[in-house]
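Missing here: one protein chain of the complex. Every other protein chain is in place.
Chains: A, B and C, in written order; residue numbering restarts at 1 for each.
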Amino acid sequence: MPAAATAPALTIRVQEADFDVGAELAALSAGNTGIGGIASFVGLVRDVAPHGRGQSSMTLEHYPGMTEKQLTAIAEEAMRRWPLETCLVIHRYGRLLPGDRIVLVGTASAHRAAALESCAFLIDWLKTRAPFWKIEDDGNAQRWVEARDSDDAAAARWAKAPGSTESR
Amino acid sequence: MPAAATAPALTIRVQEADFDVGAELAALSAGNTGIGGIASFVGLVRDVAPHGRGQSSMTLEHYPGMTEKQLTAIAEEAMRRWPLETCLVIHRYGRLLPGDRIVLVGTASAHRAAALESCAFLIDWLKTRAPFWKIEDDGNAQRWVEARDSDDAAAARWAKAPGSTESR
Amino acid sequence: MKMLYFAWIRARIGMAEEVVAPPAEVRKVSDLLDWLERRGDNFATALKERRVVKVAVNQEYVDFDHPLAAGDEVALFPPVTGGH
Partner (left out) sequence: MKMLYFAWIRARIGMAEEVVAPPAEVRKVSDLLDWLERRGDNFATALKERRVVKVAVNQEYVDFDHPLAAGDEVALFPPVTGGH
């Protein structure tokens, strides 16, 4: 087998452009045949326009510099808590339309439970810690999206040590 | 936006050929802008050869007919338990090499918790219910892979009703 | 009755499938396993560890006390190991 370039343990990207989910996930395990599973989550823009009332859109603002720092810290925390080989977060900013990809989280591990749990952890923590703000345009008016208590609750469940990955 | 073909709610495929993760996951949300997130798990063949002792491989045997029936039943159960828009399971059989993809599970929902939890449920249940058997060749000898108690435990945790997806 | 054997049970029996006509007293799965075991050492070796013999009738998992009918498709196999 020809030597493939192995992915860096941790990949963080904040960008305006779309990303290629298949290529990004394939890169997570490239050259590392110790990886048994890759879990991922792709967040998409939902249509918020009232039915048949034209085009909705969303614009994501962020804090350049702090965003990358926070995403790196979250990913490093995931790598401390679970036996991950590689870990990926790509988050877009700018104007997005319904169906567009917003975020990709990917985690690769020898064990599927580690990959699945850490993927859920990353997206939950990211939603309450990464400095992004959404303004929605429903085709009629713009409004800043409000933070949801359910997101805080989702993040809070990871505050305690995660369950043993062996028994899950 | 041109009308895109929407994916069927449930896609089950058992095949010898590889699959395109990016294309399969994109198809899950095509034409449905009510979907907010897609969770997925890709299972890969790990290298079991002792270090530097040549090429290992794995051959997956299955029970044609029953496999599709069981995968469909598992996916239908996931769609009953969580508010999923679409759901995908692709499982390969035949001879596979380290790094090869074995299985893809994908779930799409308006809500990320539903997508993430049902994806974990599907891979856990699939591992204990879908009639596949692995024989590993470490480059020296072949052996049938034994079922693991940890897989039974992982599946058993879903026996009770899942936690409310709202609060997670 | 159509029999299907998979994985190491298939390998030990030395056959992937066959059609059998067990006697009338074979009414349920455990009767069938007992009867098969008496057909030869290959069957006895394949089926001796009952704990790890899984059974599907007409492609659905069943217990050892599941009743059998003449036209059934009966599959015997070890615990499954798919996924990844």
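We adopt the following convention: a residue touches a chain if its C-beta (ideal position, glycine included) is under 8 Å from a C-beta of that chain, and two chains touch if they have at least 3 such contacts.
Quick caveat, the model's predicted, so the values are computed rather than measured.
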Displayed chains contacting the withheld chain: A, B
Which of A:G65, A:G94 or A:G139 contacts the chain that the document leaves out: A:G65
Missing-partner contacts on chain B, residue numbers: 36-37, 112
On chain A, residues whose C-beta touches the chain left out of the figure: 43-45, 60-63, 65-66, 69-70, 91, 102-103, 123, 126-135, 144-147, 151
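Here is the rule we go by: only the chains that are shown with their structure count from here on.
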Arrangement of touching chains [line / ring / star / complete / other]: complete
Innermost chain, taking as reference the mean of every protein Cα atom displayed: B
Most distant chain from chain C, judged by the mean position of its C-alpha atoms: A
Centroid spacing, where centroids are CA-atom means, of chain A and chain B in whole angstrom: 20
Centre-of-Cα separation between chain C and chain A, whole angstrom: 47
Averaged-CA centre spacing for the pair chain C and chain B, given as whole angstrom: 27
Touching two or more other chains - residues of chain B: 43-45, 123
Residue list for chain C, restricted to those that touch at least two other chains: 83-84
